[in-house]
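Left out: one protein chain. Kept in place: all the others.
In order of appearance the chains are A and B, and numbering begins at 1 in each one.
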Amino acid sequence: MAPLLKVDHVTMQFGGLRALGDVDFEISEGEIFGLIGPNGAGKTTLFNCITGVYAPTDGKVDFVGEAITGKRPDQIVAIGICRTFQQIRLFPNMTALENVIVGADARHKTSIFGAILRSRRRKREELEGEETALSLLDFCGIKRYANDLGRNLSYGDQRRLEIARALATQPKLVLLDEPAAGMNPVEKNGLRDLVRKIRDNGTTVLLIEHDMKVVMGLSDRVAVLDHGEVIAEGLPEQVQSNPKVIEAYLGSGAGGAAGGAATGDPEADDQVATPTQGEN
Amino acid sequence: MATKRDLRTYLNEAYPKTSDRLPDGVVNAFNGPYRAYYAIGYWRYLVAALLMATIPILMEPSILGDFFPALEDSVADLESPIPYLTGGFGIRVLVMTGIWILLALGLSVVVGMAGLLDLGYVAFFMLGAYTTAFMTESGGADQFHFVVWPNVAALPFAILVCILAGVALGIPTLRLRGDYLAIVTLGFHEIVRQSANNLTITNGSRGIPGIERPDLGLPESWGEFAVLSSHNYWFFLLIPAIILAVIMIRHLEDSRVGRYWTAIREDEVAAAAMGVPVVKMKVLAFAIGASTSGVAGWIFAGYATFISPNNFPLLYSILILCAVVIGGLGSISGAVVGAMLVQGLPEVVREASGGRTVFGFDPETGRIAVFGFLLVVVMIFRPGGLFAPKRRRIELSEASAAEGVIIDESAQPSQDEIEFASSVHEASQQKEGD
Partner (left out) sequence: MTGLILGFLYALIALGYTMVYGVLKLINFAHDVIFATGGIAVFYAFGLWFGITEPVTGPELALVVTAALLIGGVVSSGAAAALERLAYRPLRRRNAARLSYLITAIGASFFMTYMYQQDFLLGTGKRSFPNFMDRQSAVAEDFLGTRVTDIMFLLVITSIVCLVILDRFINQTRTGRSIRALSEDITAAQLMGVNVDRVIVTTFVVGGFFAGVAGVLYGMRFGNVVFNMGFIPGLKAFTAAVLGGIGNIRGAMIGGLALGLIEHLSSVCIGSEWKNVIAFSVLVLVLVFKPTGIMGERMGG
């Protein structure tokens, strides 16, 4: 069966820094695929390459057999891939409902003329958008916060909101960037259930996560990135006991944060011009 | 579009502090009219139009006599209840204010809805006016024209030229960051104005006189209704234009387009990641904003019948920005009140002082000093302006995570940052130790 997503020898170079080197793997439809690796390994950079934030210096990315390399982020969404962010990027002054509706709008077609003239399509899509948003908020367990401003939600609920918003774009593949970061064990369990629900509902999931219990418990298959390269790939149990993987984590463990900083890791912050912060 | 809420609920959400200060009695008294106004749906715009139409009549009651000859005698001696802005003078101020309201509404789409700082907005106004002059009877024998058509035919072209200019300006510049975009729009304004000053087709700094007035084609037998006097400009051109602009903006706010603009303002990167075509949306904002100035330019050209580059100084771009910002970003009433403040109030002051200076300030030029000062004050103390709803004020007063933040020294570095810094320090110590 043809893979849903094919990352084909992707390399990403920032000047002298090679953030990704010859990354190559595939994701099949309906699976939950985990992407792990020590701090600064290049995981978010890879997300950025898949979603069009960066254009890879070399290699290509195929989705459902078609090349999507170098397309703009909004085009990627139209094609059927959506993502969440490592450091939550909601629309803080919009309500939870409005946040999700913006996601749903990706599938709407009301044009500027339709908006000004209040066409029938616009009316239909407004109703649809609100319905979809409410049901997604419910799906993610935060329906009661629908009319609260994004900034006022608790951290865990904000993460769920980001996921709901991404799901509203009706993606075939959703990329979750450390969704469990900062969550307590109860919230993490809830998140695990949610991710399984997402997959069971028909959306393929690519997951970056640091919490081993979460990612190993959820993933069907796992790939390990270290210093921008795939050092292992396969079933969770296989990968966990792979000596190269163990060394990658233990070896860089002592100066983990320092290691991430020393490489001037551009992926440690996926924001535009902020001071670098250590990853979790 | 009936609203399901009470006045009190609306105030609590959008203007909570004001809501606290208003006693129940006052709010309840207005609740009836408030609900009724929205309950009648689109008819409320007709109500608004009628209310707007009463203004010139209040300024000069004898107008009624011109329209309805039967009333002529009874209204001939009525005095205007409005202070200072009376008679022909008052109506001229009203027409200019109306034109500025159109400009402020357009700019409020660009700055208020899409969050793009446009410092050269009046350039579009100018393009609209000159397009009108080029398409209808105007100027001397050697005046350049595209065609010479009746003035009303120039309207769609004035709008079209402005929209195209908006798109032309937008496409190359919208990747730029806020400050740079602002400066580019300023440069654009000056380029347009100086070119008008230098080119022969625009008759340079001498300007183009004798522009034909629009002929609404109404039969002569309609008497006053068929003549394009100042007050008729207000009645038949400005009121419809303003109402239509307001409807357009309301519709945009409540739609996918409006939401996309808000999303872009809040976090452009996240918006793009959710499928928002950012550049297209920004260009659209410029185009829509430019369209109202096209209408305003057409109206102005026909009303003043003389245009020159001096009518469109950069100063005016800034004043309209003041109007929108002080009035309240993201608020239609804000833009309207702002325009009235910036264009109408100085006229009142000038009349009231009898044309003399007020505290040493010349009303015409002193107003920009005053409004410039107010701009700073508003930004520091009430970022949203007068009428901005609470959400906009919060949005404007705090930098979002998406922007490069300008750090405050008294804010302590966070725990994360301290740990990070010490681990960097340790790592470099280790390295040196090796």
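The criterion applied here is as follows: a contact is a pair of C-beta atoms (placed from the backbone, for glycine too) under 8 Å apart; a residue touches a chain by one contact, two chains touch by 3 or more.
Predicted model, so just to flag it, every value in this text is computed and none were measured.
Chemist: Considering the complete complex, identify which of B:Gly41, B:Pro81, B:Pro172 or B:Gly217 is in touch with the unshown chain.
Modeler: Candidates B:Gly41, B:Pro81, B:Pro172 or B:Gly217; residue touching the omitted chain: B:Pro172.
Chemist: Among B:Leu78, B:Ile201, B:Val349 or B:Leu374, which one is in touch with the chain left out?
Modeler: Answering carefully, the residue with contact to the hidden chain is B:Leu374.
Chemist: Taking the entire complex into account, which one of B:Glu137, B:Glu224, B:Asp254 or B:Asp362 touches the absent chain?
Modeler: Result: among the candidates, B:Asp362 touches the missing chain.
Chemist: Out of B:Val26, B:Val148 or B:Ile191, point to the residue that touches the absent chain in the complete complex.
Modeler: In the full complex, the listed residue that touches the missing chain is B:Ile191.
Chemist: Where does subunit B touch the missing chain, residue by residue?
Modeler: The list for subunit B reads 115, 117, 119, 172-173, 176, 178-180, 182-184, 186-188, 190-191, 194-195, 197-198, 315, 318, 321-322, 325, 357, 360-362, 365-366, 368-376, 379-380, 383, 395-400, 403-411, 413, 417-418, 421.
Everything that follows uses one rule, which is that only the chains that are shown with their structure count from here on.
Chemist: If you average the CA atoms of subunit A and of subunit B, how far apart do the two points sit, in angstrom?
Modeler: 40
Chemist: For subunit B, which residues count as touching subunit A in their complex?
Modeler: Per the stated touch rule, the residues are 248, 251-252, 254-260, 262-263, 266-267, 269-278, 284, 288, 391-392, 394-395, 400-405, 416-417, 419-420, 423-424, 426-427, 430.
Chemist: Under the touch definition given earlier, write down the residues of subunit A that touch subunit B in their complex.
Modeler: Contact set of subunit A toward subunit B: 51, 53, 72-74, 77-78, 82-83, 85, 87, 89-94, 98, 101-103, 105-106, 108, 110, 112, 114-118, 122, 125-126, 129, 149, 165-166, 169, 255, 257-259, 261-262, 271-278.
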